[in-house]
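And then chain A:
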Amino acid sequence: MLHGMSFSVSHGEALLVRGENGIGKTSLLRCISGLQAPKSGSIELSQTLAYAAHVDGIKGSLSVMENLQFWSHIYGGSNPKPALETYNLSDFAQRPAGNLSAGQKRRLGLARLLVTGAKLWVLDEPTVSLDAKNVLLFLRVLKDHLDGGGAAVLSSHIDLNIKMKAIDLINFKALKSDGNFEFMELLE
Partner candidate 1 sequence: MIKLFWRDVTLAVRSGGGFGLALIFFLIVVVLVPFAIGSDQIMLSKVAPGVLWLGALLACLLSLDRVFGLDFEDGTLDLLATSPIPLEGVYLAKVAAHWLTTGLPLTLAAPIYGLLFNLDFEVRQLLFLSLLFGTPALSLIGSFGSSLVLGVKRGGLLLSLLVLPLYIPTLIFGAQVARSAAIGQNFEVPLVLISIVSLITLAILPFAAAAALRINLR
Partner candidate 2 sequence: MMPDLGNYAVEVISAYGLSSIVLGFLIFTSVVRNARVKQRLADAEARKDA
């Protein structure tokens, strides 16, 4: 579906993928995270990666802490406590994740990213169902992640006021070029 593009993201950089819905943002992100093999070309990943999509993969019958502990074990056992604090979910720790609100679930999903300790974050619309306060919270966490040498590729509709490279997915009819990125066309 996506054709003729190449880009690279190094330490401390974030890449914003913009474009209308259904144009291929999600499949690009899934492609990067290895869920979808690219038809041609290659994806080189030098660091461990954590992917987060619209659906947070949270188990309702497990408590918030158990959910995080599970992911921390999978990714090599860093302590989930600090992640809970940064997203101020600590007082929900023992509550079953099932009866969290959408916003709290999203924050738990984002807390999972911290627990994984992965260098490269691949995020699909991370700020969905977050209120303004929490969006700022997320941006701060993202900034710390980048300053700490991490990298991120994310797609989002709202403008995140962080210095970020951007890449526009354009329907193949309207082709325009700017900057140093090769442009994307939508071709079978």
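Keep in mind that, in the parts below, contacts are C-beta pairs under 8 Å (C-beta built on N, C-alpha and C of every residue); 3 or more make two chains touch, one makes a residue touch a chain; residues count from 1.
How these were chosen: all candidates are chains of the complex that A comes from, given by their letters.
From a predicted model like this one, the values you see are computed outputs, not experimental measurements.
Of the numbered options 1 or 2, all belong to the same complex as chain A, but only candidate 1 touches it. Within the complex formed with candidate 1, the residues of chain A that make contact are 30, 33-37, 48-59, 61-62, 66, 70-71, 73-76, 112, 116, 122.
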